[in-house]
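Yeah, one chain of the complex is gone here, protein chain that is, but the others are all in their spots.
Moving on, here comes chain A:
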Amino acid sequence: MPDPLIVDLSRLQFALTAMYHFLFVPLTLGLSILIAMMETVYVMTGKPIWREMTKFWGVLFGINFALGVATGITMEFQFGMNWAFYSHYVGDVFGAPLAIEGLMAFFLEATFVGLFFFGWDRLKPVTHMTVTWLMALGTNFSALWILIANGWMQNPVGSAFNPDTMRMEVTDFMAVLFNPVAQAKFVHTVSAGYVTGAVFVLGISAFYMLRGRHMQLAKRSFAIAAAFGVASTLSVIVLGDESGYAITDHQKMKLAAMEAMWETEEAPASFTIIGLPDMEARETHLAIHVPWVMGLIGTRSFDTQIPGIYDLVDHAEDRIRNGLYAWDALEAIKADRASPAAREQFAQYQDDLGYAKLLLKYTEDPMAATEEQIRAAAWDTVPHVPSLFFTFRVMVLSGVLLLGLFVAALWMISREDPLPRWLLHLSVWSIPVPWIAMEIGWFVAEFGRQPWVIEGVLPTFLAASNLTLLDIAITITGFTLVYGILAVIEVRLMLAAISKGPAVVDAIDDLVPGMGEGGNRTPALTPAE
């Protein structure tokens, strides 16, 4: 078993690098689609302002994309570096989506992103537009495969432990691809990326309008972002991945923890708006309930029960006891590979093998575990309730706020000219909200997955590499320094590009027709301010 400190530090490093990577990913997802839509309008109408918009937002996209790619490389290699046992144990299943992501998606986006920037003078407008769409398609396919991989960690379908190779292997690849948890996650995450792109464009356009700069570009960008934002936010909320939470034991546990639901209630269960969950007392103080709502959201029905934490812990205890039969059989197989009796026993209980491994935290030999240790291991399946309870609520609140903002923006843009200043201010100040919601969303999903790295299959504390403290200290420090410096540079370049405005794009000559209407100074006459 790896040293617990190494495990904790590896988790910290993974969390840091993944959450940092995810600062850039959603904007890439959303902005690539928005840019492709703008360019499509340009190709269809031939109005140069849309070409200028495509190029301007393209510059910001490029600054963001560079860091998304750079930090994504780390993710691909970190599984092997810090999670060697994990990689060995589940690589047969988990590696394939990552490899296909490279084949199908990353090649597409990375090859065409170069042409997006360098191809303006070499390609016909329709061809360039196609390149832009292929790039956007690539980024979205990328998200699909990554979420298929992640969905399998939450709901490990289509696979089984093979005693001959001592690892998990694929039994049904289609089940891995069409994993319902992965699908729910994909729609939810990609929509959230679109929301991020929309808020970004909306906020910066509002900033220009407040300053009375680049009005033509800002108004059109504001409109397209508002419309796109309403659709995406609705998609995030309605197709929120709560729908995936009714499927597996631990997804149910995560749901119960997010809702601080200790006892099972009569269906349909009530929703706790706010309260103070207490891990020690195992109850929620000062809770305010709304009847029925939880049951409806969580099960989409009136009569399906949502199990509470106490019942789920009892169930986990049963699975640990069953898992011991699988563990016992596996030891027998190791001693005599041909033993049919041992293999038969293993086949019967193999789904619970992972639960027996929870005991390794307390004893080297799970077969010798005491009743208290089994009870403690069962309670280990409960993630930290208060942190999930509160962060989940912040995420939901962010979604609702953003929906309000987009609806207001869309409503007013067709009715009021100029737009009210409070709306513009609100749009600018809302720029960080989707990032907060999304980082929190990943926290809920992954911290809520604990103690498992693969639900029901492999506990996190077994998954790390046998590294030294010095190894990890060097890399955590290194990543923090490099990422920190790059963040400062990125924000500065982003701000510089925004304050320059469309003048950041040259080749203004051919943009003059169609510009300068409505009292707007042409960008050609407004160099950096």
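The rule we apply is simple: contacts are C-beta pairs under 8 Å (C-beta built on N, C-alpha and C of every residue); 3 or more make two chains touch, one makes a residue touch a chain; residues count from 1.
Here is the rule we go by: contacts and distances are computed from a predicted model.
Novice: I notice the complex is incomplete. Of the names "Cytochrome d ubiquinol oxidase subunit II", "ABC transporter permease", "Thiamine biosynthesis protein ThiS" or "Molybdopterin synthase sulfur carrier subunit", which is the UniProt protein name for the chain that's not shown?
Specialist: Result for the unshown chain: "Cytochrome d ubiquinol oxidase subunit II".
Novice: Please identify which residue in A:Ser32, A:Thr54 or A:Thr74 touches the non-displayed chain.
Specialist: Touches the omitted chain: A:Thr74.
Novice: With the full complex in mind, choose from A:Lys47, A:His88, A:Lys361 or A:Arg375 the residue touching the hidden chain.
Specialist: A:His88
Novice: Touching the absent chain in the whole complex: find that residue among A:Gly46, A:Gly212 or A:Gly478.
Specialist: The single option touching the absent chain is A:Gly478.
Novice: Tell me where the left-out chain touches chain A, residue by residue.
Specialist: That gives, for chain A, the contact residues 55, 62-63, 66-67, 69-74, 76-77, 79-82, 84-96, 98-104, 106-108, 110-115, 117-123, 162, 164-167, 169-171, 173, 334, 465-467, 471, 474-475, 478, 482, 486, 489-490, 493, 496-497, 505-507.
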